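All protein chains of the complex are present and in place, except for one that has been dropped.
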Amino acid sequence: MRVLTSPQLNPATETGWRRRWFDIIYRHDSRPSRNFDLLLVVAILASVAVVMLDSVQHLHARWAHVLYPVEWIFTVVFTLEYVMRLVVVRRPLRYAVSVWGIIDLLSILPAYLSLFIPGAQSLLVVRALRILRVFRILKLTRYVEESGVLMTALWRSRRKILLFLFTVITITIIAGALMYLVEGPNHGFTSIPSAMYWAVVTMATVGFGDIVPQTAAGRLVTSVLILIGYSIIAVPTGVYSAELANTLRQTEAAQRDGRGCPRCGLEGHETDARYCRQCGELMPTPFSC
Amino acid sequence: MRVLTSPQLNPATETGWRRRWFDIIYRHDSRPSRNFDLLLVVAILASVAVVMLDSVQHLHARWAHVLYPVEWIFTVVFTLEYVMRLVVVRRPLRYAVSVWGIIDLLSILPAYLSLFIPGAQSLLVVRALRILRVFRILKLTRYVEESGVLMTALWRSRRKILLFLFTVITITIIAGALMYLVEGPNHGFTSIPSAMYWAVVTMATVGFGDIVPQTAAGRLVTSVLILIGYSIIAVPTGVYSAELANTLRQTEAAQRDGRGCPRCGLEGHETDARYCRQCGELMPTPFSC
Amino acid sequence: MRVLTSPQLNPATETGWRRRWFDIIYRHDSRPSRNFDLLLVVAILASVAVVMLDSVQHLHARWAHVLYPVEWIFTVVFTLEYVMRLVVVRRPLRYAVSVWGIIDLLSILPAYLSLFIPGAQSLLVVRALRILRVFRILKLTRYVEESGVLMTALWRSRRKILLFLFTVITITIIAGALMYLVEGPNHGFTSIPSAMYWAVVTMATVGFGDIVPQTAAGRLVTSVLILIGYSIIAVPTGVYSAELANTLRQTEAAQRDGRGCPRCGLEGHETDARYCRQCGELMPTPFSC
Partner (left out) sequence: MRVLTSPQLNPATETGWRRRWFDIIYRHDSRPSRNFDLLLVVAILASVAVVMLDSVQHLHARWAHVLYPVEWIFTVVFTLEYVMRLVVVRRPLRYAVSVWGIIDLLSILPAYLSLFIPGAQSLLVVRALRILRVFRILKLTRYVEESGVLMTALWRSRRKILLFLFTVITITIIAGALMYLVEGPNHGFTSIPSAMYWAVVTMATVGFGDIVPQTAAGRLVTSVLILIGYSIIAVPTGVYSAELANTLRQTEAAQRDGRGCPRCGLEGHETDARYCRQCGELMPTPFSC
């Protein structure tokens, strides 16, 4: 994925302050860059917290005069960081249109928009997306391979899960239409889209209870729908479990036998292999004992 | 399954326009037939969307004069398509009584019925079932084998899941009767069927909240019922996971190798093995014996 | 389990009508006994349906004069059946105290009790438990081995699931007490048992909504409780899946290699075994090719 490719230094600025800032901003291995990462994560979390607190009415009423300037300070800091990222990278445009670049832009834009359009400030919550940067920073730790395994299994089961979602949506449409006909608009099933919303809420076992069947026929259809949903919930779990077990087994198998054939160099032999399956050469005994 | 058998061309019409239309309608490999498939999917989705929008009251009030003719246009188009399918196929009756034929008929019938019976038009939502045609069209892609694996696992676990459903229904009846006795008709448990509906909603962890226990005894029974449901929910997931893992493993094993070593007899070689990993003997080449 | 041991014929009556009735009632292999089984299942389902319908008020109001005698007819039939079972079996007492004997007794007792205690008739729903007889009758079909696999896996995971239930109950007590302190009696958390009921309903993701947190602190505790419940729901499913996969694998492995050693007779060899692992005798090659 494009997101994961490391940005490259602007070659025209391989020395001087730009080089130093590039290292600080985009790398995660030296002391200053780690401090920068830490500060950034703290700033992101703090700015999200400020937006969240500001949305609580009684806090807003009392602390608006503090929260408002703090929001602007974060906006200025993030703007400076955004400009800096554009300046020191080799291809500024490529960064600007990358997923991270767009998130970074979106996390400062609403503040400036709010100068012209009242209320736009609420959109600052988009900053929450910047929290995902934590994953990027954690990239250097052991969490990478774990998330790699998780994503590989998810990627492998994508077709099965898409098929599943498609089936669920089809059932939702039909169940929604059926309930609209059975219950009628008097009991909250005012339209097919409303009934479909109810069907999703019911099949996924959320069950808010804002719309409920009230006729005997409606309750029967609901019971059947629930039992279908209950049986179907097994599918994504089953698919994902099976693929994950598969991925784990293969990762293990790849680490299993480190021996390479002395003649043709083929790797990945089974542990009990005594001869290379490619060229018939006698293999060294495992662990040389 | 009958659904999956390809319909055959009417032999008396193997040339001419009928042959061309058969290819367009029933096949999915040439350019015109793909365009037809695409148009059909778009028309189905659009017609379902129209029925859905028409069910929303304020949209109906304002746009009925547009939505009504559009519904009729789709009805006419689908009628023409249905007739065409009957004309070009070798055995029209067999198509008419197949699952797809019945769905196709049901998706146009309500419109004509609405001329005589007011309100029948709402039944047009049955058209949603035609969306399933998308699967049929996707048949030629890689989704087939995926859904094959999913269905095989589901088919294999059918008996276990039936047993599970039977157990759930038995528990539902007994829990419903118990709650009817414990809570009485004052708290919404007005009859055993109502209480059974509540038991299904509760055990499947949907929990609408339209009927809730209000006595201490009722809450105790509910807690026990929930814990039973919570333990039992593991069964279909576990069954399906295990069967799916099994199916995946067998699919994999089938792709491995049936060759035995001519000298030592060891089996289970990888497909690219040229020499026995046990004794170094040259293996027969795969599929050439 | 005692339930599964076949009842034995009274030896003093090995001929004559008792023998015939024993075969009809307790066996499932001849034509008359199958008809009896079928009739019994139909009668059980019908009697449960009658009790269920009778609990619906407007049906009761109108059809009580029909439903009441029908209930008594079923009671008489089941009483005759119960007496018959006692008469023809070798040890009547042993049948009377078995699980099935008690269920059979309980399914007729409430009717007679209702002659003295008004309302006892509602207890007739206990008859629903007789539906479980269907499993017994199905015993001769392929469902037996399926349910055997399901039960074996459940039996194997019993300790893990007990540990899990114990953990859930401990968390429930602590969460209930915490919410009782945090929310107080004004918001429905009127006592620790009430709060525990709420905690079970919440952790199992049922969420009726009859009791909900209304303070910020209560909502925070609820969110944490839900996330704990959400992570913990994985345990029974995971345990059961793993045990079921294990059971399936072992069943398969036992069927894997049917070869017995020609000298010592040991069975259960791996497929690639060329010599008996017990006595070193050369094994016949699998499938004799």
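A, B and C label the chains in the order they appear, each numbered from 1.
Just so it is clear, a contact is a pair of C-beta atoms (placed from the backbone, for glycine too) under 8 Å apart; a residue touches a chain by one contact, two chains touch by 3 or more.
What you see is a predicted model; the values in this text were computed from it and never measured.
Considering the full assembly, A:161 is the residue among A:105, A:161, A:227 or A:279 that touches the omitted chain.
Within the whole complex, the absent chain has one touching residue among A:111, A:163 or A:245, and that is A:245. On the side of subunit B, touch with the chain left out of the figure occurs at residues 205-209, 237, 241, 264, 266, 278. Although one chain is not shown, part of subunit C still touches it, namely residues 159-160, 163-164, 166, 170, 173-174, 177-178, 180-181, 185, 190-193, 196, 202, 205-209, 212, 216, 219-220, 222-223, 226-227, 229-231, 233-235, 237-239, 241-242, 245-246, 269-270, 272-280, 282. As for the chain not pictured, it touches subunit A at residues 48, 51-52, 55-57, 122-123, 125-126, 128-129, 131-132, 134-135, 142-143, 146-147, 149-150, 153, 161, 165, 168, 193-194, 196-197, 200-201, 204-210, 233, 236-237, 239-241, 243-245, 248, 271-272, 274, 285.
The rule we apply is simple: only the chains that are shown with their structure count from here on.
By the residue-number overlap criterion, the interface of subunit A with subunit B counts as different, with under half of its numbers used by both chains. Subunit A and subunit C, compared by their mean Cα positions, are separated by 42 Å. For the pair subunit A and subunit B, the distance between C-alpha centroids works out to 29 Å. Residues of subunit B found to touch two or more other chains are 193, 196, 205-209, 233, 237, 239, 241, 245.
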